[in-house]
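In this view, the complex is presented without one of its protein chains, the others remaining in place.
Labels for the chains are A and B, by order of writing; each one numbers its residues from 1.
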Amino acid sequence: MHAFAIWLKGTDLSWLVTHHGWVWATCEALHFIGMSILFGCIGALDVRMLGWWKSPPVAGVNALVRWGVFGFLINLVTGAVFFIGEPLQYVDNPAFRFKMLFLVLAGWNVLLFYVTGVADRIESLEPDDDAPISAKVFAGTSLFLWVGVMFFGRMLPFLGNSF
Amino acid sequence: MGIRGSSQPQMREPESEPAIERAIDETIRRYFMRHEPSPRVYARAISTAQQPSAAGRDGSTLRSWIVAAASATAALLLVNIALHFFGVVAARAASDIDGRTGPFLLWLSSTGLARWINESETVFGYSGILFLHTLGLAMAVGASVVVDLRMLGAASRISVAALLPVFRFMWIGFILNALSGAMLFAADAPRKAANPLFEFKLVLIAVGIAVMAMMERSLLKSGSGAALVGSERRLTNLAITSLVIWTAAIAAGRLVAYTL
Partner (left out) sequence: MPTKSPERVSTPRVTDDELVERTLRGDSTAFGELVFRHGQAVYRAALAALGSATDAEDVMQEAFLLAFRKLPHFRHDASFKTWLLTITWRRALRWRHSPARRLGRLVSLETWFSGDLAEHRPTPEQSAVSEEIHRDVLRLIRSLPSRLRDPLLLSASGRYNYEELSDILDIPTGTVKWRVSEARRLLRAKLARLGHGRSS
């Protein structure tokens, strides 16, 4: 992995990213925007299932998830830009590893949510209906994991080395 | 009448004309029978007679004050920025060390709180407060994005009345960021204060909050949480403005770190 990072650092693409100052700053701004969209939309669904916001039908909130995916894609792209630009800053960074771990776990959580059929069960909930316990578990885990991703993202300069 | 019922969807025989007419009527009738307004809607429609002019709810006075304070701050900061650019303050600033080091800001950065934030190695120090700041941002902007998306037509099965509780999350995020932001400012007061981009970010946030507060009041005022009356275009415009402002605020926030 480390060798890959060194190789990546030597590529033209990597040089391009770091050479133009505006690239990094713009991607940072976009990364935060994508995070907000993602957290807002996915958080909305989680909060609905946890019962902290009961007024809409779940199907309505579900329609926001596609926008959450949109936010996630923005962050995937900008995150890739960061990694390409300064791979050595991330590859040995424990905060980065935890962030990726939490990200993968969040993905697992979503997958299980659909595969176990809980997603289908909550689809038809009307306003003020309570979600089943299984859905609440998924929702709580989702919130915890995404906040964790945010936390370790914030810790990157502090737990890492060469920022 | 020779009505053919078809149990196998594949096999179709042309139906007679009266049967077609009946099918059309039946389809429309079934469609209307499938949908009935819920008792909640009746209740709210009836209650419009009991509340002739809808009053805001309890928290709205506090929110109005917050909006007023934010607007006043924004106005002051705008004036300050203007003065920067028109060189009035430039001469004085040139003689300062490390930015604007007025007595208050020097004192602030020397307090125990500021030193602790800066020097603490634990997760509760600077990094932790920074994390809370990010979390508050995600909550405030995230909630705003949800409202704005709905106002622009996405997720239309969320009724407008159901949207009101989302504002609570926005306010929580804003307060969290105001507090964490104050602590972050205290830790680095002189340099932050001298940075016009930082002031610009605060202005943008004030405007963003004001726009969201306006949207919230619009939705509240429409009578016991009922739908929009005559203000769709205004709300659409506010939603677009809000998205633009939050994007700009985030961009300004990121750039502050680059121009320090």
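Definition applied: a residue touches a chain if its C-beta (ideal position, glycine included) is under 8 Å from a C-beta of that chain, and two chains touch if they have at least 3 such contacts.
All figures in this text were calculated on a predicted structure; none of them were measured in a lab.
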{"item": "Contacts of chain B with the absent chain, listed as residue ranges", "value": "3-6, 9, 12, 14-17, 19-32, 34-39, 41-46, 48-50, 52, 151-160, 222-223, 226-229, 232-233, 235-236"}
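The working rule: only the chains that are shown with their structure count from here on.
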{"item": "Gap in Å, rounded to a whole number, between the CA centres of chain B and chain A", "value": "20"}
{"item": "Chain B-touching residues of chain A, taken from the complex the two chains share", "value": "21, 25, 28-29, 32-33, 35-41, 43-44, 47, 53, 55-57, 59-61, 63-64, 67, 127, 147, 150-151, 153-155, 158"}
{"item": "List of chain B residues in touch with chain A within their complex", "value": "40, 123, 127, 130-131, 134-135, 137-139, 141-146, 149, 154-159, 161-166, 169, 246-247, 250-251, 253-255, 258"}
